[in-house]
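Note that this is a trimmed complex: some chains were dropped, and none of the rest were shifted.
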Amino acid sequence: MLSFITKTVIQMALEEDIGSGDITTNAIIQSNEWGIAKIIAKQDLVVSGLEMVQYAYDCLSTGIFEFKAQCQEGDLVYSDQVICEIRSKLSTLLKGERTALNFLQRLSGIASNTREYVNLLHNRSKPIIVDTRKTTPGWRVMEKMAVRAGGAKNHRMGLYDGILIKDNHINICGGIIPAIERVRKHISHLIKIEVEVENFEQLADALSANADVIMLDNMSIDQIHQAVHIVKGKALLEVSGGVTMTHLEQLLDSGVDIISIGGLTHSAIAVDLSMEINSLSQ
Amino acid sequence: MLSFITKTVIQMALEEDIGSGDITTNAIIQSNEWGIAKIIAKQDLVVSGLEMVQYAYDCLSTGIFEFKAQCQEGDLVYSDQVICEIRSKLSTLLKGERTALNFLQRLSGIASNTREYVNLLHNRSKPIIVDTRKTTPGWRVMEKMAVRAGGAKNHRMGLYDGILIKDNHINICGGIIPAIERVRKHISHLIKIEVEVENFEQLADALSANADVIMLDNMSIDQIHQAVHIVKGKALLEVSGGVTMTHLEQLLDSGVDIISIGGLTHSAIAVDLSMEINSLSQ
């Protein structure tokens, strides 16, 4: 079941590509022939976005339509492997080709990128790798799904399902302690409080105000070790800010609980895919 | 004036991030204070996406709202420079922060990436660099705007405003010549015919059928030179398929007219930005 926003974005995507009509296909295909399309990996990749491909073609299809995945979200697929097959009218297959591929190539790009980070954990259960809200606008739910397909976990989905007190909030409130106090008065009993700290003074404030999670923002490896030592498990510790693969390896045994990496989504590049379309009436 | 699709995507983006409410900001900001936000470059970059930032905050704002750009689409901006300022309610500025930055960081990422390719042309008027339809679904018009901001030109916007006969079309028609003939019967007198060729036999067919533009798909540098020699200006020649910066340099004086690069959009990564928010009532 796709969310309302995801469905809307997929519908807009079809509209933006096809608009008033696919003038090439309309000129070439005059009949009601049926066809089959195969999406093929042109590199090794981790799959994500199958449901978007299916929904896009479901929107376009009139009459019979079949979607058969040859693999599942999160599967590692090798170059030249078939990812999925779609049966519909030949003209429909041609009209949806680019949009379907564009969804799959971007989401599989995120899943593949995430998997590279996750592999560095060598199955450790701690720290966990999580994403951020630095996602493509309109794509939040899809990109967070791709992150899970890649093997990492999700931080909050949006501003509505988690408290994260950041630098601008702290400035406006005049400090971490008053900020946490104000928040505690309002939030639901089901939600934890996370606060971002930039130095040890703020860290001490966060601890004294009983933050549930403390985000160490852009600290050095040394500072992070020191923070783990100070916190001693009294709060979950999240490391954030420009974490590369090298940093990640240095943090594996640091004792931090969570490492958030914006690059999982904002610096992922598309994987290479192609679609092969054939007529079924020959 | 933003397109219907772009407006819809921006509205969905706000909805996906804020949803039922920004629970951190709602807890912290109880008053109707006004504030000012500055978006600041954290690296050198080419700006694109100012109109999206403005529209996102326009949707969120009630009452007074001001947007002041300190630069224009396509401007090169240096690290620590202020890109734009927004005045609105303090709570509104906080709620829109991530969405506004996510638009600007992705579109400026594309513009910056494009500029690197364009700089290799050293102001040549030929070949031109163009984008492809390998864009983020829902973002076509925005990403093609970013490509122009980066200094390259746009290929067709979608399936509706240009003819491009591709491999799947050719297979289904049983060859380039019948494909072009069918298309010529249907299209408007205002639109040219482009066809994708993979070998010299197809190239000969394309020429004999009077294609206006011929796309050389995934050919080697040598093959491309040979194709230029064969075509002799009887059609525009476009090179396509995995063009890197190195390839681009080798093609500068090859005589081809157009070089299309999917990587302008599908492999661009976000630039680094931050937003600084201050109260105006102090």
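Each chain carries a letter (A and B) given by its place in the written order, and its residues are counted from 1.
Note that contacts are C-beta pairs under 8 Å (C-beta built on N, C-alpha and C of every residue); 3 or more make two chains touch, one makes a residue touch a chain.
As the structure is a computational prediction, the values presented were derived from the model and not from experiment.
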Where 2 copies are displayed, count of copies in the complete assembly: 6
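In this section, only the chains that are shown with their structure count from here on.
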Rotation angle superposing chain A onto its copy chain B by C-alpha atoms, nearest 5 degrees: 180
Mean-CA-position distance for chain B and chain A (Å): 21
Residues of chain B that touch chain A when the two form their complex: 5, 8-10, 12-13, 15-30, 90, 94-95, 97-99, 101-103, 105-106, 133-141, 158-166, 168-169, 171-173, 179, 182-183, 185-187, 191, 263, 266-270, 275-279
